[in-house]
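Removed: one protein chain of the complex. Kept in place: all other protein chains.
Presenting subunit A:
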Amino acid sequence: MSTGELQSLLEPELMNQLERMELVSRKIFRGRMKGERRSKRKGQSVEFADFRNYVAGDDLRMLDWNLYARLDKLIVKLFLEEEDLHFFTLIDASPSMGFGDPSKLQYAKQLAAALGFIGLIRSDRVVIESLGQSAQKRGPVLRGRRSVWRMLDTLAEIEPDQNISLADGVKRFCLRNPGKGIIVLITDLMDKQGYESALRYLVARQMDVYVMHVLSQEEIDPDVKGDLKLVDCEDQDEAEITVSAPLLARYKKTLDAFTRGAQDYCSRRGMNYLLAHNRLPVKDLMSNYLRKRGLVR
């Protein structure tokens, strides 16, 4: 991957900004490896958690000898284990994501790269996948600053050609990745079967779900005129319209209802919903919106 492409996904300025950030999960998950994050697990660390009586088999290194000297009892000192965080980014790479300038997919990649970058520098386990990936082929698990290049390579490989329904894609993802953690689903939610079943899978996994709803400016404020035959890029479905001011108003109303519906659905199920459009700089999105929503700190 060239430096230019890297810069298109992660600008140096943004990277400087991201250096100071970390991903925050509202839930505490168990990590796989030692990381920088406090874990539910008690283990070796510097942060004291509790005392308990010694039972046979405990690591003698954990005994608090000072307490033994005072109380003549074998007390084991428990420390909170510091673990890594599982951070998944799931990008919707359906053809509909290829629209807009920059395309919604490109925007999704930028976002994924930014979030992934934070995860990598905080030693979290970062997995970036696209919806169409088969169950067998899992996305690479990335960890550490060194993996930034790999992450970007992975992102670069994602093309808007996977004509797969949102529900199917999420389902496969869940099958591929049994672990828990934070998942950021970047999608335009444009699925005629609906997005509800897809999100339900994620809810069922008890993951900390962030739904990043990305729309292009053209979708928010369509610039169309005259008698048109709209062709759906995914299923070649056609819709004949004669653009008129009332129809445009009606479209906007429908779009509003759609986004509001998604937001309601998410908030009722403990998911975070964030609507972004492709003209909103990623930098702003990270520093303002995501920080407010608590995904980053």
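As a working rule, contacts are C-beta pairs under 8 Å (C-beta built on N, C-alpha and C of every residue); 3 or more make two chains touch, one makes a residue touch a chain; residues count from 1.
The rule is short, and it goes like this: contacts and distances are computed from a predicted model.
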* To do: Select, from "cysteine desulfurase", "Electron transfer flavoprotein alpha/beta-subunit", "Carbohydrate ABC transporter permease" or "VWFA domain-containing protein", the UniProt-recorded name of the complex's unshown chain.
  => "VWFA domain-containing protein"
* Candidate in contact with the missing chain, chosen from A:50, A:161, A:232 or A:264 -> A:232
* **Among A:63, A:156 or A:255, residue touching the chain not depicted** => A:255
* Spell out, residue by residue, where the missing chain touches subunit A. => 95-97, 99-100, 104, 188, 190-192, 216, 219, 224-234, 237-247, 250-251, 253-255, 258
